[in-house]
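Missing here is one protein chain; the remaining ones are kept as they sit in the complex.
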Amino acid sequence: MASDPQMLANQRIVEDLASRLRRRQVVGSRQAALETLLVLRQVVSRARFSNVDQLVDVIRSVGRRLVDAQPKGRAHSFLYEYADFNHGSFITGTSEHSVGNTVRKVLHHIREEYHTATEGSTPAPAPTFSIAKFVSQGQPRKQQTVQKNDAAKVPLKENDPDDPDSFARTLKPVLMEAIQDVFDELETVYDNISKNAKDHIHSDEIILTLGKSKTVESFLKAAAHHRNYTVIVAETAPSFVFSSFHDHGLTRHFTRYGGREMAKSLSSAGISTFLVPDSSIYALMSRVNKVILGAHAILANGGMFATSGALLAATAARAYSTPVVVCAGQFKLTPLWNLYHEYGALDFGDPSSVLGFEEGDLVDKVDVVNPYYDYVQPELLDAFITNYGDHPPSSIYRLLKETYDDEDNEL
Amino acid sequence: MSEPSKDGPPTPLSSSQPSQKSMTKAERRELQERQRAAKAAQKQQQGQGQGQASSSASSRSKAQGAPQKKSESGRPRASSSAAPTSSRDVGGAARDGSGGIDSEGPKTRGLRIFSHFGLPKTSGHQVKGDIHPAIIRLGLQFSEFKICGANARCIAMLTAFKTVIQDYTTPAHNTLSRHLMTYLSPQISHLVAARPMSVTMGNAIRQLKLEISGSDIDLPEQDAKDALCHIIDNYIRDRIIIADEVIEDLAVKKIKDGDVVMTYARSSLVEKILIRAHALNKRFSVIVLDSRPLLEGKTLLRTLTSTTPPISCTYALLPALPSLIKEVSVVLVGAHSLHTNGSVYSRAGTAMVAMLAKEHSVPVMVCCETYKFSESIMLDAFGKNELAPLKFSPPEAPKPHSNLEVLDPLYDSTPPTCITAVVTEVGLIPPTSISSIPLALGKTSL
Amino acid sequence: MSDFEIFETYQRLLKNEELSTPLAAILALTEMIEQSRAGTMFELVKELKDGAEELNLKSPNPISLNAGCELFIEFITLFPHPSANFSELKTELIRQGQQYVVEALTYRKKIAELAFDFIKDDSVILTHSYSRVVMQTLLMAHRRKRISVFVTEARPRGLGIKTAEKLRAVGIPCSVVLDSAVAYAIDKVDFVLVGSEAVVESGGLINAVGSNQIAIIAKAANKPFYALAESYKFHRLFPLSQYDLPSHNPKLLSFTQPRPPGMSLKTQSNNASEVNPHQINQEQIAQNNPDVDYTRPDLISLVFSDVGSLTPEGVSQYLVGMFAG
């Protein structure tokens, strides 16, 4: 297999992305998603398969490799035998969840395309019916699930021995389209999120936001076209902000206080902006009408990972019962739970942005903690504004079911 | 509360002004100034060609023109502080300026909300009336944040007053008990101009007034002065020094082996408590949380780690709090002042620490001498707050311009619900019952 | 069919440690089908319903058992039956039933696998009463992680002690907590893990009495509260309150009238046996108290089931899918 130059090529590009993920050279969930998609596209275009399962396996293996690149993405290996029953339970301080999500999404699309393609061509085999299935039919989108499972069981017409590639040939163009769709979604995500910003922000409102989230940024700017309002930006130390993605993060300039970047860009867009230190969030909250946050990943229970500081803001907001709104593209939907319900991310950065390396004597005596993300429980959130409509935290679960296939939750 | 800065060089000029009225006056001044600045900005509207910089610049000159006119004095400054100060004024003016830019609605309103924070203090502000050199020095130390923290400021002030009193001579046809206060008031207002008065100072001053007015007319002047100084000494000793010791004893009892103590920023009192606990070889570790603008935590960190053996410390910025709170066994924080409704006015950020601690049912102990009690109700820290001077905002932070304003509030108020106990020299008490302590109300004479 | 005694069958089946009540019920029903002489689907379903009813009446705590019956009967009614001869259909149904039970026996393992990830090394777990699936989960966790367990005594039946003994046997550090001491212990606990009698449509949980208060305490201390439930315990039921449970009857928590001392001890009230009217003994209390209570969904962090780890919303979605769908 590996001898095949195509495979080798695939392996290489996958490895390349993997190592760049591991080195944190791919920056921002969207960026990661895009790159993953690029890789998948090439993989699919090169892959040789004679039935859908082979293809799925190829893609899964790629996905697994990429997710593995971020070690925290995986839990103990011996669980995987149950993957298909396992509706996702691992979390993760993985640097980028969007990688896994993208793969899942693509898999989902591929299956759909496959089914539409095979509609009629292969008579849907008689549905075997058992109580177990009956139970699991409780899930939405059962029809596909059923068919697919069977498809998996009965040997497919396509893989006929004399011309194994025929299947691939017929299916590939469709698949490419499918991937392209995902691509387009990512391309347009910001616009779609901000398209009805004006319905969420009203004149004279005071909005509090944290750090630098591209999504929130575009959202607020969009709102500014129709509304006159004020934004308070908390600096959110020491959050990283990668203001340039050039040569794939190799040169990454980060400022230690994301909020500053945000404030600059918002004010330059003509929004009256106040930059405040994190410490003053509580003091100012009593005057804030709405807290708008970006998400790093939206979790299956409707909670989310967001830049550290989000939890403080959200809790403070609750103290003044100020609504908390989250702007995030659906590629951030992650069919995973926050294990341990523990402190937000298990992802900790380097201390240098908290306590300078040059503070020589302190460095040796003091432990420095610098988490990237907070875990924000669903109870603290009021709404998610996504590129496909607005959702309450409670319906995220269903959303996930619709977006991904259950057996992909564990790649 | 905050007398806006009408600045010039610290060259003694003579136009005294009672502190009592300063409040209202301050506001009137600001109002005028805002209108002036707004006009300036509108002028900019016409000649919009050249960008923000010039606009804010000129509006700055206007804004500062105002105070100058009021206080006829040149502009040379203590060069050290000049740079930050002036640029800060830009902010101040620009804030109003942008108010002008679109006079209709939100921005002006958004701005007006914060306007009462008052223009930030500029250092080396103008001296009105004959101010005692000791006070002038103190004023500088205050405005430069050389002396910072409720206790430190109060003690510094009282000691300064001692010298003032000693150097004071009652004019003819006047009695010390009557005149001394009128002599002190400009001194006080000078300090207030340097930096808004802390509750502690207020209380101390009230006591002092009481004593002065109460001082015996027949007493020979020198004796009377000595008496006052003695009283001041006692005040410092009883209400602060001793009080602190008592509080240390009480608080240390609550730190047990294996505890993880979390504190925020730096309170002199908390620092002492931790050191003491360490001296009693309690095996505990400390988590120091910190945040801009002042980043006082690092100072604390140094003190704690310079002990032998160093106290094991963890250092993190405020946003990391959720990751740490789980393992904390007690939160110790200091306070700036304590209010009738039990809310604690303290370094900005304290409220959130307390809030999250409550979430995770971690006890929160506020260490605070009774003389920090203020007989007012504080609902949120928004109404009454103070801004850190711009010199504390790091170089890489964006410079304020018409749309962007940088606010560094110094305080916030923690609602009583988030506070488990207040450790005072009269014992551990729930925050709400502070008002029932006679000592706090200053019922007892010094 | 009168010769077939479903309840006995049920009892017999329950002898098997592994078999939980819903499964036992399902098996019982399958046997019933074998016995049944019903000629049409309609009759069959009718018989089964009766059988279920009988079980329901005879067994002390029918809730989970109902869940089983409900599932099976619903399944049968929904079962697509081409008008082939009926006996074939019956055998098919029987096969289905038995097959499912066999399959269902693996569910605990799956659930344990799921829950395993949520148990971090060195964690302290509070569990309530005795539950097979909880046991299995803990045992599995113990193999890889250092866990310690608090078990509530779970009056009146005191099953907590059984749990404690079993855990000690395999060397899991474990201590029994009075039901009344949960609030005291909760701060030491990392999360709560309970089994279930049934999971209802609201996403709420029905479990041995005490679960509710534990959940409330956990919420107050904001510790996660996890419930483990095999999917056959999903029960189409929407209790509005504790007293809306089928298990509730007016006798529970009734106030015994204080009688003037002089009056004769002979009354047919439930404390007949007692010598001194004012003395109260355990079983008397037990009788006067419920066996199960209902835990509101908003108190539950997650429900682990063989179909995945679900939010309470998720559970109700399944139920709706099954019965309303």
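Every chain is named by a letter (A, B and C) in the order it is written, and numbering of its residues begins at 1.
Assume contacts are C-beta pairs under 8 Å (C-beta built on N, C-alpha and C of every residue); 3 or more make two chains touch, one makes a residue touch a chain.
Here is the rule we use: contacts and distances are computed from a predicted model.
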Absent chain per UniProt: "Translation initiation factor eIF2B subunit epsilon", "Gamma-secretase subunit pen-2", "Centromere protein L" or "Putative exosome complex component RRP41"? "Translation initiation factor eIF2B subunit epsilon"
Who touches the missing chain here, A:335, A:351 or A:393? A:351
Listed in rising order, the subunit A residues that touch the chain left out are 5-6, 8-9, 11-20, 22-25, 35, 38-39, 42, 70-72, 74, 76-78, 93, 95, 246-248, 250-252, 343, 346, 348-352, 357-361, 363-364, 367-370
Had the left-out chain been drawn, it would touch subunit C at residues 121, 144, 146, 173
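Convention: only the chains that are shown with their structure count from here on.
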Quick check: how many Å separate the C-alpha centres of subunit B and subunit C? 61
With centres defined as the mean C-alpha position, give me the subunit A-subunit B separation in Å. 45
Centroid spacing, where centroids are CA-atom means, of subunit A and subunit C in whole angstrom: 37
Touching at least 2 other chains, the residues of subunit A are 342
For subunit C, residue numbers touching 2 or more other chains are none
The subunit A residues in contact with subunit B across the complex are 203-204, 206, 228-230, 235-239, 255-257, 260, 263-264, 266-268, 270-284, 286-287, 307-309, 311-312, 315-316, 319, 342-344, 354-355, 359, 361-362, 365-371, 374-375
With touch defined as at the start, can you tell me which subunit A residues reach subunit C in the complex? 75-76, 79, 82, 85-90, 129-132, 134-140, 142, 300-302, 337, 339-342, 394-395, 397-398, 401, 406, 409
Subunit C to subunit A touching residues, read off their complex: 71-72, 75, 78-80, 96-97, 99-100, 103-104, 110, 113-114, 116-118, 120, 123, 144, 190-191, 224, 231-232, 234, 301-302, 306-311, 313-314, 317-322, 325
